[in-house]
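Inspection log for the structure reproduced underneath, given as structure tokens.
What you see is the complex with one protein chain gone and the rest in place.
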Amino acid sequence: MADAAPQRITDIGPPDFQQFLPPVVKANYGKWKYHEIVEPGVMVHVAESGDELYTIRAGSPRLLAIDTIRFYADLADKYCDGHLRFTSRHNVEFLTTKKENVAKIRAEIEANGNPVGGMGRSITSIVHTQGWVHCHSAATDASGVVKAVMDEVIDYFKEEKLPAKCRIALACCLNMCGAVHCSDIAILGIHRKPPRIDHKNLDKICEIPNLSASCPTAAIRPATVEGMPSVEVIEEQCMYCANCFTVCPAMPIADPENDGVSIWVGGKVSNARSEPQFSKLAIPFIPNNPPRWPEVTEAIVKIIEVWAANARPYERMGEWIERVGWPRFFKLTGIPFEKEHIDDFKHAGLSFKRSAHLTHEA
Amino acid sequence: MADAAPQRITDIGPPDFQQFLPPVVKANYGKWKYHEIVEPGVMVHVAESGDELYTIRAGSPRLLAIDTIRFYADLADKYCDGHLRFTSRHNVEFLTTKKENVAKIRAEIEANGNPVGGMGRSITSIVHTQGWVHCHSAATDASGVVKAVMDEVIDYFKEEKLPAKCRIALACCLNMCGAVHCSDIAILGIHRKPPRIDHKNLDKICEIPNLSASCPTAAIRPATVEGMPSVEVIEEQCMYCANCFTVCPAMPIADPENDGVSIWVGGKVSNARSEPQFSKLAIPFIPNNPPRWPEVTEAIVKIIEVWAANARPYERMGEWIERVGWPRFFKLTGIPFEKEHIDDFKHAGLSFKRSAHLTHEA
Amino acid sequence: MPKEYKTPKLDELEKGPWPSFVKEIKLAAKKSEMSNDLLGQLEQSYNEKLGHWKHGGIVGVMGYGGGVIGRYSDLPDKYPSVSHFHTIRVNQPSGWFYTSDALRTICDIWEKHGSGLTNMHGSTGDMVFLGTTTDHLEPVFKDLTEAGWDLGGSGSDMRTPSCCVGPGRCEWACYDTLQRCYDITMRYQDELHRPAFPYKWKFKFAGCPNDCVASIARADISVIGTWKDDIRVDADQVKTYADEGLDIFNDVVLNCPAKCMRYDGEKKEISIDNKDCRRCMHCINVMPKALRPGVEQGATILIGAKAPIVEGALLSSVLIPFLDIDDEEEFEAFCDLIEEMQDVWCEEGKNRERVGEFIQRVGMGNFLEAVGVEPIPEMVAYPRDNPYVFYEDFYEDEDE
Partner (left out) sequence: MPKEYKTPKLDELEKGPWPSFVKEIKLAAKKSEMSNDLLGQLEQSYNEKLGHWKHGGIVGVMGYGGGVIGRYSDLPDKYPSVSHFHTIRVNQPSGWFYTSDALRTICDIWEKHGSGLTNMHGSTGDMVFLGTTTDHLEPVFKDLTEAGWDLGGSGSDMRTPSCCVGPGRCEWACYDTLQRCYDITMRYQDELHRPAFPYKWKFKFAGCPNDCVASIARADISVIGTWKDDIRVDADQVKTYADEGLDIFNDVVLNCPAKCMRYDGEKKEISIDNKDCRRCMHCINVMPKALRPGVEQGATILIGAKAPIVEGALLSSVLIPFLDIDDEEEFEAFCDLIEEMQDVWCEEGKNRERVGEFIQRVGMGNFLEAVGVEPIPEMVAYPRDNPYVFYEDFYEDEDE
């Protein structure tokens, strides 16, 4: 690939993926017949030709030092003729045609601290975002919460003992970079205080009309403060989305006491059985409690256990709740139902229970 | 009841229903055990006591001359010890404990031109409104369209040969007095031209701020026209709902060439199986064509036939469409799908197909 | 002798097998010039595809604000007898039960004072007396009340409540619809006759989730019967249905929205996981001899249905999942809540804002708080799916 060009190279795009495909993939490209999970975290794909390809999937922290990547590369060289891939949920997958290599790969990658699993009816890695590691917008950390949660649910990663897949995702603010809005369980960083306004600098660094327009609830109005053009925020109208801060740095919103985490459940992406769905609010607010966010992990474990104990086979979190009803979900998890759970945004009315389809306890 | 009181009697309310109940009803009040449709339009209710009550249901035009009501009363005297009732869909029901009276009642009421039926898996009377008979707001007639449609579908009234109940309703304007919005088939009078403005009188008979506020799309703005305070209508923003006319007589909207009828399908009220649902737009516009609205009756007959031929037992119109998908509905009925079918009001986005759940023709 | 109109268009609607409203108008026209002029004006509408009524004015009987809809022809010279053509809404008895005598009394009054045309019934539920003149309003009212009848609602008042036949003739009635409809009507006579609300306020009572009075689509307060305990199963009757050829599996089990039924085709036995049952009625509807609602019965109270104008149509939504509404104490509590809601809505509601729209505007959570009802998950189809929460309390830290 490398090729010393005298002039500046631009717009070449990524390398053609073809050069990275293992030979067995090239040979059976588009001609796979079926697959089977042979043990937790290991599956075999069988081609129409009869060729077999084993995949060993290992959990990865996503935030990787280059030396860890090099370790993955070495392992691929050792057992996979130099081939590996990452998944859409940030796990690393080792690809080999040699069945006998499976156990060896498992042993070495586990020895490095990467569990094998995340396939089938399991919990796989948590899709997440930057948090305090790199983003200015975060209402919570990302990697820390993720690590704390995965430590608690790792058995569900390593074994297939759930009714169905359970996808967890985390986003550290309402921008939702992790696109957590369609997850079985979503962890969402959330502010709870209106932005503070840096009146001295606002007019210099932000455009006031754009800023006013950015607020979904029209809570921001142009105002002259101490002789300077600035804005005011009608606090009762603010729901802390931070869109104003995204548009204008002079509107900081982060606040240690009021930032924290909310928990959402029942979303899904796949079209399997039911249509894709948004996650719905389960717990409006849990304060940040680093380094291990114990209230968050506890709540998530509880939700998973209740679902696992009550759902039918193949029933994703949201499908189970949809069948038995939200009252049952709140009852079994012990989560209190509060005013905050009732939608009051644009389509609020559509979330009201507009039928007599109810369960009743005798 | 009548009782000559010297002073003005007010707020006495309706008579207590108790005095109108047939003895068998009084005796078995709340103690009915089951019912059976013994023949089209005739059912028997059996009480825990073993008592039986036969009901003969007959279609009625709803718009009744007092002499017709007297005829019903005479029939009730003859066979039902003077007892009868009307239904929530304006049919008349004769109530008797004597099985042998059933055939006689049927014969006499049919001879008067009232068909017996409307029970079970049938089409019953069309709930409707005033139209040109009495309302100032009508975009179509009510009784005439209803009569024309019922003439065509009367066999479905007289026999139980549909997959499930089919409720038809008509409202002559968007006020929807018939509450047609949850009907298997709804016929809705519709305007298609912005209101005309009687600038000379507007200010005298209407309050301009109220009038402006009445428009759901904010199409009405205060304006001075020829020196008089009045309003203007931004025509592109008007969707002809006539709410302005309801609030202000100086905004007439009816227009012979542009008024007509739209057809809606798939709504329901009951909680049986699926939750109650709104009807959805099937045909955006059919011009008024009195006295028999042939295009309307033809479209309705077609929709019913397609549903009857394709639905499974117990599947209401909307449940069938929901199962096979709207593309199938449009294909089988031959109704063209147009821009107007796609919602562009408040919750528009929620009506988009946000999944890959599609049927495809090979 | 009344003027004779040629009505070729309307005559077309005398033909055909369905009973004809034109025949009814002609029947009335024999005795009433009003009905005769109505015929003439209607034929003109049919020719022109245009109604000929003017926007209603305010007319009524003394001391009442509702019950009469003023109506005037816009062609009074041509059709003088319908130059005034007001309707009178007469409050029907619960469940639309009548005796022949009662009906005759009504007919006689209307023969004396109006067009002789009626709607049996209007779509809110009233008897509608179709067409009279202003000077007849007091006399007709006097005759009605003396005979024991009263007017129904119109305008921004409580509207005439209505109900399904319920315990009068239905095995599924889970509470006394007829009685509770009557009770509410009697209790709120003042609210019914004297408009004092932001907009109309409708009540409908259905005895079970089949909702034969369309309450969930048409009433601000929808009262729908339901039950708490297990569906009663008569196992022998299940077998009989199976033997008679009912496809229990496809027609019953597969249609259960809760997926909570199992059917053993060999033993012809049905089993229901009642804790998951949604009380939809389907299985009971299909097998009325074999299945019946449980015995612990009551009602679900829902709020807010309305027609589309202005913000789009609404169905009612759950306010109280289960109320033993036949119990006098619980009924009193229900009435207290009604009054509480009326107060809040009157105070905060905008003109022509139905309670359903009001709740959407102020937010269900805020509405519940104002009327003193705890939010519960039964009230929602699902909790919010957007993160735009108006948290009310936030901690202030020292340095602010």
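Residue numbering begins at 1 within each chain, and the chains themselves are lettered A, B and C in the order written.
Keep this in mind: contacts are C-beta pairs under 8 Å (C-beta built on N, C-alpha and C of every residue); 3 or more make two chains touch, one makes a residue touch a chain.
As the structure is a computational prediction, the values presented were derived from the model and not from experiment.
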item: Which displayed chains the hidden chain touches across the whole complex; value: A, B, C
item: From A:Cys182, A:Ile220 or A:Met317, residue that would touch the chain that is not displayed; value: A:Cys182
item: Of B:Val146, B:Leu188, B:Val233 or B:Ala254, the residue in touch with the unshown chain; value: B:Leu188
item: Interface with the undisplayed chain - residues on subunit C; value: 254, 259, 308, 312-313, 385-388
item: Absent-chain interface as seen on subunit B, which is shown; value: 174, 176, 181, 188, 190, 192-193, 216-217, 236, 238-241, 255-258, 262, 264, 266, 278-282, 284-285, 323-327, 329-330, 337-346, 348-362
item: For subunit A, residues in touch with the removed chain; value: 1-5, 8-17, 19-21, 25, 29-30, 32-36, 45, 53, 55, 59-70, 72-74, 76-77, 82-88, 90, 92, 95, 113-115, 127-129, 131-138, 141, 143-144, 146-148, 150-151, 154, 171, 174-179, 181-182, 210, 214, 216, 241, 243, 245-247, 249, 254-257, 259, 269-276, 278, 288, 290-292, 312-314, 345-347
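Just so we're on the same page, only the chains that are shown with their structure count from here on.
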item: Length of the line joining the C-alpha centres of subunit A and subunit B, rounded to whole Å; value: 48
item: Sites on subunit C at which at least two other chains make contact; value: 209, 211, 216, 224, 257, 278-280, 315
item: Subunit A: positions in contact with at least two other chains; value: 346, 350, 354-357
